[in-house]
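Chains shown are a subset, placed as in the full complex.
Chains here go by letter, A, B and C, matching the order in which they are written, and residues are numbered from 1 within each.
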Amino acid sequence: MSEQLRWLLKKVAEGQLDPGEAYDELKRFEDLGFVKIDQHRKERKGFPEVIYGESKTAVQITRIFESMMNVYEVVLATRVSPEKAEEILCRLPRLKYCKESKTLLHARKPLEPQYQGTVGILCAGTSDLPVAKEAVVTAQAMGNPVKEFYDIGVAGIHRLFHHLDDIKTCRVLICIAGMEAALPSVVGGLCHQPIIAVPTSVGYGSHFGGVTALLSMLNSCSSGITVVNIDNGFGAAYAATLINRLGEGVSV
Amino acid sequence: MSEQLRWLLKKVAEGQLDPGEAYDELKRFEDLGFVKIDQHRKERKGFPEVIYGESKTAVQITRIFESMMNVYEVVLATRVSPEKAEEILCRLPRLKYCKESKTLLHARKPLEPQYQGTVGILCAGTSDLPVAKEAVVTAQAMGNPVKEFYDIGVAGIHRLFHHLDDIKTCRVLICIAGMEAALPSVVGGLCHQPIIAVPTSVGYGSHFGGVTALLSMLNSCSSGITVVNIDNGFGAAYAATLINRLGEGVSV
Amino acid sequence: MSEQLRWLLKKVAEGQLDPGEAYDELKRFEDLGFVKIDQHRKERKGFPEVIYGESKTAVQITRIFESMMNVYEVVLATRVSPEKAEEILCRLPRLKYCKESKTLLHARKPLEPQYQGTVGILCAGTSDLPVAKEAVVTAQAMGNPVKEFYDIGVAGIHRLFHHLDDIKTCRVLICIAGMEAALPSVVGGLCHQPIIAVPTSVGYGSHFGGVTALLSMLNSCSSGITVVNIDNGFGAAYAATLINRLGEGVSV
């Protein structure tokens, strides 16, 4: 922003830009009343805003899609319930809804990987699949090739070893686990990649909606593991993308 | 107790026992005023009461030792601080104090294993040693052969595999770990023995005095794991003994 | 695993086994896509994997049953809701569903005890029954004779004393209690067996979904008590089986 500010100030100083315009330029977003769409974000972050569907109505999500589809080739919404999706698809029938990940995607043309490096998505148990799928869809929408490794939890550790060669070819790893969440610690002891751990709200009794897994991951004895919030497959994939593109020599 | 009750009632009915005596018989313990020593416990549980030193004064611990040493060959106190130990040893110089485990032991003759089966004590990191040593001393005092496996946490899982053959020869396992406490899950996935997991209060930041490890162990994805309280090496060894002697055909 | 590794290496060294085959041998499980069935587990643990039904769909559970029924005489699923059970039974009508324990069982022939020692299952109140029944079904499916003692909580302690003789004949005890969970402490003070305590999520007001009972059991003043997660009747029975078979001289 300050680069832009400096540049704008220079333009103004040189008389090439009216101060009012400069001022306006700094404040670009579309105001739909209930929401201000941050059209500027792609420039700042390299990817447009993603629509968080959980606390928005179907009508709100529809209007945001309509606004963003004019500008961007790919638009993604997460946490869209099947009921809302059905309502939105009536009006925007070309969006693609994935029931497992609860994502709604607009893509002008078929998605193709933009990066060489692969994001590896590992999950410990069958119950972690919805979170894993949210990560998969997000990572693909953001241009990453993805490899998926499911049900490789430590209760049968040979299942993990079976895939170890393949896992090691990825550039970044997302480790998804509930219960005691031992997976990232074991993977972190065996692999050299950055690992983003995602705790899930799965388990018997005192897992407290994923808090056990969250605390477990934060306390991992393996180094190099960072953590996102419970069930936040989207956030993990977003961070993984920022890391993955570093390997491409991409700066923004 | 009810067997005893039935037996006492029968004796009374047959006139062989005075009702007052029967009544007294049911209430055997030595009353030192501040504490009632449960002299009856060895019969009920197969091992005399162990002295929990943390909230007792040196004088109180000394008096309890003196009372119990008259009756039992082996008497153990846990959680005795070095300061208290020094004071107690002045009066009872033949007790053995172990600084690492904070235990104080009376044994009329050198301890010898009473069971064939071995208790395996595994711990994840160097910091878990004091808890492990409390378990070792307790298990030995209760007559178990012990094998120790230290610093075999999952961040370098080959250290665990190195000892796996040896671990598999034990009859019961105690798994001690702090931080995210992944060790019992991995061991539980590879071994067939009963596993008692002990969370420790070790770690960076949000381990909350061992609560993270405790919750992690309670939520283990491996089956057959039971858990004792944080840092409770004594309790784990006690439970391990009850299990170990089952393998001897001992009933009490 | 390392024994197997050593053996495989030897076979390879002797030219009796192709290295590729050896490698494959180490990774035995059936991959159904969404789940990797750990066909190796019975060898490692002495009992095949149990299906945790809570976070799987009826279709997934059905497919896992079909895969495992080919291999094993007894297959058990826990936490199967009545709705899912109905759907599964359409396709696999010979499974037996128990509504109280929410378990689904496949047994090629009627279940018969495989061990001499009995697992005693005690519970404090009527509300603990579903958890108790999950423990009963699991223990029986794993080959244990079972004795049940219900509604013997400490508010009327004579109910417990009434059964004490009978309880003392068991080899392992499972103590199930909600609210303040005093039962295992009292039983632990009177009996010599290993006790596995199961907290339940039952009670007025601040029981916090069983956390009160869990903490209470972890802090029991009686020694030799280990704890599993809240409402985890399955886990308690699994651990009890591992302990019970020690008394048979069975090693795996």
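By our rule, a residue touches a chain if its C-beta (ideal position, glycine included) is under 8 Å from a C-beta of that chain, and two chains touch if they have at least 3 such contacts.
Keep in mind the model is a prediction, meaning the values are calculated, not measured.
Participant: Total subunits of the complete complex, with 3 given?
Facilitator: 8
Heads up, the rule we're going with is that only the chains that are shown with their structure count from here on.
Participant: Look at all chain centres (mean of CA atoms) and spot the one farthest from the centre of chain B.
Facilitator: Taking each chain's C-alpha mean as its centre, the farthest from chain B is A.
Participant: Which chain is most central here if centres come from C-alpha coordinates alone?
Facilitator: The most central chain, going by mean C-alpha position, is C.
Participant: How many degrees of rotation bring the Cα atoms of chain A onto the matching Cα atoms of chain C, given to the nearest 5?
Facilitator: Rotating chain A by 90 degrees superposes it on chain C.
Participant: Return the distance between the CA-based centres of chain B and chain C, expressed in whole Å.
Facilitator: So the centroids are 25 Å from each other.
Participant: How many angstrom lie between the CA centroids of chain A and chain C, rounded to a whole number?
Facilitator: Taking the mean C-alpha position of each chain, the two centres sit 38 Å apart.
Participant: Taking the mean of the C-alpha atoms as each chain's centre, how many Å separate chain A from chain B?
Facilitator: About 48 Å, centre to centre.
Participant: Mind pulling the residue numbers of chain B that touch at least two other chains?
Facilitator: 189-190, 218-219, 223
Participant: Using the touch rule from the top, collect the residues of chain A that touch chain C in their complex.
Facilitator: Residue positions touching the partner: 125-127, 129, 150-152, 155-156, 158-159, 161-162, 202, 204-206.
Participant: Okay, in this complex, where on chain B does chain C touch?
Facilitator: 1-3, 6, 44-46, 50, 117, 161-162, 164-165, 168, 171-172, 189-194, 196, 214, 218-219, 223-230, 234-236, 238-239, 241-244, 246-247, 249, 251-252
Participant: Across the complex, what residues on chain C touch chain A?
Facilitator: So the residues of chain C touching chain A come out as 1, 26-29, 33-36, 38, 40-41, 49, 52, 54-56, 60, 199, 201, 209-211, 214, 229-232, 235.
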